[in-house]
Structures are given as C-alpha cells and as structure tokens.
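Here it is: the structure, laid out below.
Complex shown without one protein chain; remaining protein chains in place.
Entry: chain A
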Amino acid sequence: MYTFSNRLRLFAIASFVVGAIMVALSFMNTPGTVEEMKAMHAAHDAHGHGASHGTETHDADKTANHSDHKAETHGGESHDNAHSETAHHATDGGHHKSQADIDKHHLDQLQNKPWAAVYVAAFFFMMIALGVLAFYAIQRAAQAGWSPLLFRVMEGIGAYIIPGTIIIIALIVLSFPSLHLNHLFHWMDPDLIDKTNELKYDKLTDGKSGWLNTTAFLVRAIIYSTIWIVYSILSRRFSVKQDNSNDNSNFKKNFRLAAVFLVLFLISESMMSWDWIMSFDHHWFSTLFGWYVFASMFVSGITVIALITIYLKSRGYLEYVNDSHLHDLAKFMFGISIFWTYLWFSQFMLIWYSNIPEEVTYFITRIDDYTLPFFGMLGLNLIFPLLILMNSDFKRLNWIIVIAGIVILFGHYLDVFNMVMPATVGAQWSLGLAEVGAILLFLGLFIFVVFTTLTKAPLMAKRNPFIEESKHFHY
C-alpha cells in the first residue's frame, strides 16, 4: 500500500493555497470600470511597458485585411465584434464604433483575464485525467500485456476526472449571462440573438443558437461528465474487486466496459471540444478540432502517467516496474507528440493554404497577438520531444523522461492557452499572477486527489490475468 508522504501533501496544500491567493489577488486587481482601467494603464505605461500589447501597434496592413474580411463576409448586416479586433473594426468604414464601445470591450477582456486563466488551468488538469482514462481504456480493450502494473497509477490519475469536470461545470454555470460575472463565452450574450437589438444582433450566432444555448450547453456538459465519471468509478471498482476474486469475471466486465467507454468517449470528447473550447470562437469552426484536442489530452495524460510512475518508483513503490515500462511510455510520449503536431499542422496548413476569410481570422489573431506562445508551442511540443526522445537509450533514462515530460506538459498548457485566450482576453494576455496562480491552484488539487486515491488500493493489480506478463515485461 502506498502512503501519501507528508512532504508531498504539504506541497500540494501549499501549492493550492498560494495559487488560490494569487488568483484572488488577480481578481481584486481587475478594473471594475473604464475609468479604473484607464488609471491602471496610465500607471502601467509610466513603468515603461504595456505599450507592446496595445492594439494600436498593429500595422495598417492587418487592419485593412480585417476590414476587408468583415465587409466581404458579413456584408451590411449588423454584427457583433469578433473578440480582440476592436481596434481594427474601429477603422472599418461600415461600422462606426465609438471610443466608449472600444473601451468597454477592452474592459471586458481585462475582466475576463483571471476567469480565463482559471478556466485554462481547470481544463488542462481535467484534460490530463480524461486523457489518462482514454489511455487506460485502450490498454484494457487491447489487452496490453505490458501495462497492468501501471493500472493503479492510471486509475489514481483518472480519479481526478470527478473534481475536474465538476469545476468545469461550475465555471460554465458561473459564466452564464444571468449571473453577470464574466464574458468568457461570448455567444451567451443574449443581445446577440435578440432580433430587436439592431446594434448587437448577430445572425451567425443566432443561426447556431440551436446548439449554442445555455440550457443545452449545461445539459451536454453534464452528460459528458457523467460518462467519464461513471467509467472512472466503475472501472476502478471492478479493478479493485478483481484483486480478491476467484475468477476473472471482473476483468471481463472491465474489458467490455472499456470497449463501450471508448465509443462513448470518442463521441463525447469530440462534442466536448466543440463546446468547451471551440465555442469561445463561436464564429469559427474546424472539423478536426476534436481529434486535435484529443491528441493534446492524450499526450499530456501519458506524460503524467510516466512522471508519477517515476516518482513512485523512486520512492520504492512499484517494485516490478522496470525501465522497459518507462521505455514504452516514452515511446507513446514521442509518438503522440508527433501525432499532435500532425493534427495541428493539418488544421493550420489547410486554413492557411485556402485562406478563406471566415476561417483564417482564427489564425491571424493568434499569429499577430500570440506569436511567441503560438510558435513556441511547436518547439516545446514537437521539436524538443522529437529530438530528445528519438534515441532508444534516452527513453530509459528517468531524468530525460522527466525533463521531456515537463516540457511537453508546459507545451500543452500553452496549447490550451492558445485555444482559449485569444477569444476571451485578446491581445491583453500575459503569463502572470492569474495564470501561474491558477496552475498552482489546480496542481495542488490534482496532486492531492491523485495521491489520495493511490493510497486507497494496493499499487499492483494482483489478480489481473496479464500481471505476470507485465512483471516480466522486457523490451
């Protein structure tokens, strides 16, 4: 049995508390009114920075581009502002935006910052647990012979899906326009689908309101979460029962359950990515988005399995895990990193190549305002793991896997960051108090939940039919 070391528990709690304080501070630092915002900006500029993120720095070319696009695609219809493009639209001949409107939009983005930071971190850690559940189900359904030794680690991480999804649902509810707390999901703004509101009515959003409305959104979120939570609980229960049973019935149940879950997972995960990520850019759509998000969560999940396995092994638990098991995990990290890049590039290149205005704005805002995170992510998620994990010997070295793992995890945090932030805070992004605080907060919670679950059952699945093979696994 594993005992939660006091130092780790202390670290988890400290991380949670420090993160919570940082997030609370960032909420308090958010300007409440346009006047406050201007005062803060003036103070900021006095310190010599802040201008770099100013929307004014965009060159005339891009502005023209946006104006053309808007004029072409949406014609004369009254149309809400696509996030973060206020300044560009301000120069648009067809839509006279007053300075007050621009300021209001600017303020909304600043007020979104701590919310978006919490959402990104919450989603990132939920996504790790979900990726691990998918990996676990695949190992079960494929009857893998090498991995049963790691099942308890995967079940431990999978247990985070419960708090993880509940937090996401809570954040969704808190974003509802009736509460007036934030503007994370812009499509939730009731003015956009109000035909009588000439200034803000948006035909495109209205057309999608059959799918994108708060009730259906919440119901779907609850359905996805239920599927994942039920699988994590049931598979864990069968797995623990199998330890003390006389036959393999629990194992077989788990096998069937995994197969059913994988079908449901693919559907729910895909729809989840439309809802929880793609709907931030509610004018934009991409068909392979679900797989892209899946690749991101899959590689993060596998990386976390490897990191926690290395940690437990170094503490003297997981007696039978050897470097061949790590080698396999590292191969998955390597392969899925490339798979992620393949999907990222397929999405990017198709849109870049055809350059259809209503699709390409997604990447224009990202390349213009998020140059470093957008392309830096490629270095972290592709080039670094590609070069370092290519060598077969390196995949057996703990420290290499740990370094590669940390880089991959940070890279995929940035990936989620790049998906959410441009639509919620636009050019106002930073990796500051709110973002780091939110990461620490959820990291603490994640470690606490995962390692508490690990203490509740033996770390080796005893009567698994494949456990002997797994113990002697050698590559």
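Criterion: a residue touches a chain if its C-beta (ideal position, glycine included) is under 8 Å from a C-beta of that chain, and two chains touch if they have at least 3 such contacts; residues count from 1.
The rule is simple: contacts and distances are computed from a predicted model.
> Name the chain not shown, per its UniProt record: "Na+/H+ antiporter subunit G", "NADPH-dependent glutamate synthase", "Sulfite reductase, dissimilatory-type subunit alpha" or "Quinol:cytochrome c oxidoreductase membrane protein"?
The UniProt record for the chain left out of view names it "Quinol:cytochrome c oxidoreductase membrane protein".
> Of the listed residues A:Gln143, A:Ser249 or A:Ser392, which contacts the missing chain in the full complex?
That would be A:Ser392, which touches the missing chain.
> In the full complex, which of A:Ala170, A:Ile222 or A:Met349 touches the chain missing from this view?
Result: among the candidates, A:Met349 touches the missing chain.
> Going by the touch rule given at the top, which residues of chain A touch the chain that is not shown?
Residues of chain A in contact with the hidden chain: 345, 348-349, 352-353, 355, 390, 392.
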